[in-house]
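Not every chain of the complex is shown here; the ones you see sit where they belong.
Read from first to last, the chains carry the letters A and B; within each, the first residue is number 1.
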């Protein structure tokens, strides 16, 4: 069966490069499962920079909401890189979906994958408590999703200044 | 003598579950020393969820301010779990107490305990510098308290996505 590897870390901690290197080491023709919905120029620039850094070896499978379906659709094509869970959570919350049910579907789908899955997420809970309720709810939900995925993952890595720190 | 174990981490990083598991492994009939003062519905919901997760094996000893006294009062009853230092600091600051003196009392009381003490705290300093002075003062004070307690602790664990990372 394919391993599940979770890469977490703060903003610009080098998570994506660590995850891309990991995915490329796990097999040829990796699939990039982007959860980003491009809603403004700042986001478009980030996505374009990510794509330019990855080479032509990668194929793209964008999926903002149903990651379990994306994993089923791409299993057998090669290692998958899901980037990232916090944008996915943001999409789920903005669209009014039951994020807990969708997260359970993802965690249920992961152990049965034949090809490996590398998942990028963010640490968002190590600052001061946010003033507004929405931000507090988001960071609580992100923390819960990170815990659930980490619990079913075979490896968990914390990215610090571009370097991997083994957690599991 | 009883060991002191400090569990730190961001919001929803799984600190409390790690701490509860640790306390239960250290002896029967653990005592839950809650520092939370219930001031609104959001807090009441968090406290109720925590209590529901812990079983009937636990006894409660709420103490929002004088943790050294709470440790003296409960020593001999079983392992103590103090949850958490940042709410305690917040209570001390809101009540106008000299938090540095109270923190010194706590650090002086810890090494003499017969039963072990597991202490939960939060990482609050890894975000962007807060705009307002009160939030900056709070995160500076929380960081100082974490350092002081870590210095007298026998073990220090960083919780990442629900998993323990050994620091000391």
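The rule is short, and it goes like this: a contact is a pair of C-beta atoms (placed from the backbone, for glycine too) under 8 Å apart; a residue touches a chain by one contact, two chains touch by 3 or more.
Values in this document were obtained by computation on a predicted structure and should not be read as measured data.
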Number of copies constituting the complete assembly, 2 shown: 3
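The criterion applied here is as follows: only the chains that are shown with their structure count from here on.
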Approximate Å spacing (C-alpha centroids) for the pair chain A, chain B: 31
Sites on chain A touched by chain B in the complex: 6, 8, 10, 121, 123-129, 133, 139-140, 142-144, 146-147, 149-151, 156, 158, 165, 167-168
Chain A contact footprint on chain B (complex, rising order): 9-14, 42, 123-128, 130, 135, 138-139, 160-163, 165
